[in-house]
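Of the protein chains in this complex, all but one are displayed in their positions.
Then we have chain A:
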Amino acid sequence: MAVTDTGRMDVGAKRPSRLFKNMTAKIAAIPMIATALVVFIGCTAWTIYHSFTRSRLLPAPDKWTGLQNYDRLWSENRWLVSIENLAIFGSCSLVLSLVIGFILAALLDRKIRFENTIRTIILYPFALSFVVTGLVWQWLLNPDLGLQNVVRSWGWETFTFDPLNNADIVIYGILIAGIWQGSGFVMVLMLAGMRGIDEDVWKASRVEGIPTWKTYIFIVIPMMRPVFVTALVIISAGIIKVYDLVVAQTSGGPGIASEVPAKYVIDKMFGSQNLGLGFAASTMMLLSVLVVLIPWAYLEFGGKKER
């Protein structure tokens, strides 16, 4: 550091180290950073480590068994069905809740009357817990109480709609409940995004004679990219950990037809007291999240520097 003739340190002459910038803010963040490190990274590492052991109960350091748990996992039919269900449920509910949420938001954005009322009604399901949603839809889809019964009572005697008891389509029954719960939330996110768009852009496109739907697709949606990313991340997180909805609606049945990975993990950990296997399954779930997340993060943050 330069020392001038007067002996005073010339503090302005050197760029301050970046480490010491915003010191107070950094100190304030230390507890949170520590928590994040210990809880997230620490527990994740602990989980992964134990997935290679024969641990049965908490806290359980046990014999290292290598990939044995994973072998068993991937040879188990129930796990394979869970993965398949998650894939179907995940892709459908991601796409449908984005599309439905966006369309609802677009309709509300057209300055209709009673917007507040309608918004509240549509957002209501989101305020319910998954268990309640699951039960409500269990009743609605119950052949003796719900939709099927109502349609039959209108005189359409042969009408059959009983997804929760049909192993081939049971996952779609759960999907309906998932979308009902999720699209209201997406709608509110999208509506906030749409309200953030400059009114003048709409005027400009109207003056140019561009139809409303084209304005939405070519101008509004590209401008709402950050909102879509946020919605995508939040919905995806919800999908991967879906558990209570299934428990409330079908408990995984009929048979194992509506099992999902999160339920598998819980059952193994607390039901069959096979911690190692449960951890192996959760490690697989983590891996699948990373497979999606890493390329996305790379595109989103890595790509920016080149531009």
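What we mean here is this: a contact is a pair of C-beta atoms (placed from the backbone, for glycine too) under 8 Å apart; a residue touches a chain by one contact, two chains touch by 3 or more; residues count from 1.
To be clear about the criterion, contacts and distances are computed from a predicted model.
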Ask   = For the complex's missing chain, which UniProt name, "Carbohydrate ABC transporter ATP-binding protein, CUT1 family", "Peptide/nickel transport system permease protein", "Glutathione-dependent formaldehyde dehydrogenase" or "Cell division protein FtsX"?
value = "Carbohydrate ABC transporter ATP-binding protein, CUT1 family"
Inquiry  = From the list A:30, A:112 or A:207, pick the residue that touches the absent chain.
reply    = A:207
Inquiry  = Using the touch definition from the top, which of A:223, A:247, A:266 or A:292 touches the missing chain?
reply    = A:223
Query = What residues on chain A make contact with the chain left out of this view?
reply = 198, 200-201, 203-211, 214, 218-219, 222-223, 225
